[in-house]
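Yeah, one chain of the complex is gone here, protein chain that is, but the others are all in their spots.
By letter and in written order, the chains are A and B; residue numbering begins at 1 in each of them.
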Amino acid sequence: MEARSIWERMMRIDRRILYVILAVNIIAALMARVAIEPDVPPPVKRFYDTVEALQPGDMVMVSSTWSAGTLAENQPQFEAVLKHLMRKRVRFTIISFAPPARDISHRLARRIAEENGYVEGKDWAHFGYTPDIIIAIKGMSEDIVQTIRQDVRRVPIADLEVMRGVKSLKDYKLVVDVTPSDTLGNWISYRPPDLKILYCPTSVMAAEAYTFLDSGQILGMITGAKGAYEYERLLGIVGLGTRFINAIQFSHVLIIFFILLGNFGMLMQRRASAS
Amino acid sequence: MDWLNEFLPTSTERLNVWIGVICTFAIYSILYRENPFYRFFEHMYIGLAAGYALGPYLVDVLYRYWWEPIRTEGAWGLVFVVPFGMYLYFIYSERYGWISRIVIGALIGAYSGLAFQMFSSRYLPQLHGALTKPLWFPPNATGEIFLSNIFNNWIFLIILISVMVYFTFSFEHRGAVKRTAILGRWFLMIGLGAMFGNTVMARMALLIGRVYYLLDSWLMMRVGGG
Partner (left out) sequence: MLFDTTQLVVALLWIAGAFALAIALIPLLGTLPPRGRFALISFVTFIAGLFFAAEFFLPVGEDNKNILTDPFQKMQGSLQVITALSLGLGTYGLVRLHLRNAVQRRPQWGYSLVLLVAFVVMAFFSIWNTMAEKGLFGIERTQLLENAFTLLFDYTLIQLDATMFSLIAFYIFSAAYRAFRIRSIEASILMFTAMLVMIGIVPLGKLISDSIGLPAVQTAEMRTNPFMLENILYNLRLPQIAGWIQETLNAPVQRAIEFGVGIGALAMAIRLWLSLERGIN
């Protein structure tokens, strides 16, 4: 049997070794605890400025459709957004269009609200789970009371102090869509035309949203955990985005290195075969 | 020694964390090779996910939108929704399977009717945005427009047209059309490259979240930036 060249052995490396290399890279980067200042991109800056321009008592809808599968990307965004809204003393309501998102967002919001002196029912509310996002948005655009009926604790919407003076989505200033799926298209399609949208997607969905940013259909966007880090820097807080960013960027370096290494190995293997 | 006492599952909270860690390692064991440990937890995961959804379905939806209006408001028209909605479950019947298509047809019809509003609200503003990009300095400009904006607008339009030509299959691509389509394909690769870059970031972040949980919650180490 012909001895395998180093390049051949490199190309046929057991994938489990690659998995270990990736894991070690991430562990090392997390333990390094290095902070590098970000260059905040315009979509994040516009996101921050839009929330910053809100006045106390303004009404915001937070659409939370993410579940545990995208915890690491959406949780930092969700927490940072809620903290910013509470800092501005803005009223907000949360709605979920996926079953696990209901409990995850409710439990998280309760914890953050307690830390910031927000009272459920008075300063914020959770509308629970509705399965059909299109019907819900269309219904809320005309009459929230009839569409949602009661919050997650079975308190009638009309009895909630936070909903005073609010009849429909037309009375809201903003929708913040924290999502791993294409709920943004539904918000854009069926909302009242004057309702502004801010978008918090996972990074997978971000590239597709630049067309909406360009057309002005969304005003700002924070992309995954990296975007949450940039947003946290603007807010001056330390959250999960800040914790993860180091590992994110060094995993990018690793993957670029290995893509180049794989191609270099292929080139060398071809030359070895040709000679 | 203190660390060890805190690390071991001696309280309910620590036991819960250990259970979470066992679940994590059970799933990661597939990376080594297929094994019954992974299969057990995989099936448990599917069962838990399916079972969890029943709570929101039954209480947040059926109770809130069907039972309570009937019970407290006398909305008798609603009584027919669940019995006739359950025609959907005939999809599993060989003999009466077609009956489920009545309800499916109603749903498909509803979403098809909604497509007009979707098209008007989602795509027309994008068309407007593309067609109103200034390609030279307008005579009565109200905002600031720089040469870089003009340059970017031209690039935007060229890319938009060439990618749309690439995706047009109504006629054969020949001559100038073919060259435009090839250009469109190259630009498409740029878009896909941007998507790939973002996808890598997303997936890495999910893994980083898990590793952070193991280091922070389980091993109680202070990790991460900040």
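Please note the rule applied: a residue touches a chain if its C-beta (ideal position, glycine included) is under 8 Å from a C-beta of that chain, and two chains touch if they have at least 3 such contacts.
All of these numbers come straight from a predicted model, not from anything done at the bench.
Residue in contact with the omitted chain (choice from A:Ala28, A:Val119 or A:Ile259): A:Ile259.
Looking at B:Leu8, B:Leu58 or B:Leu219, the residue that reaches the missing chain in the full complex is B:Leu58. Residues touching the missing chain, restricted to chain A, are 11, 15, 18-19, 22, 36-39, 41-42, 67-72, 100, 103-104, 107, 130-132, 135-136, 138-139, 142-143, 146-147, 149-150, 152-154, 207-211, 213-215, 223, 226, 229, 245, 248-256, 258-259, 261-263, 266 (touch as defined at the top). Of the residues in chain B, those that touch the hidden partner chain are 12, 16-17, 19-21, 23-24, 27-28, 30-31, 39-63, 65-66, 69-72, 74, 76, 78-89, 91-92, 95-96, 98-99, 101-120, 122-123, 126-127, 130, 146-148, 151-152, 155-157, 159-160, 163-164, 167, 184-201, 203-204, 206-207, 209-210, 213.
Just so we're on the same page, only the chains that are shown with their structure count from here on.
Chain A and chain B have Cα centroids lying 11 Å from one another.
The residues of chain B lying in touch with chain A in their complex are 31-32, 49, 52-53, 55-57, 60-61, 64-65, 68, 111, 114, 117-118, 121-122, 125-126, 128-130, 156, 191, 194-195, 198-212, 215, 221-226. Residues of chain A touching chain B in their complex: 16, 19, 22-23, 26-27, 30-31, 33-35, 69-73, 75, 99-100, 102, 128-131, 134, 149-150, 152, 185, 188-190, 193, 202-204, 206-208, 211-212, 214-217, 223-226, 238, 240, 242-248, 251-252, 255.
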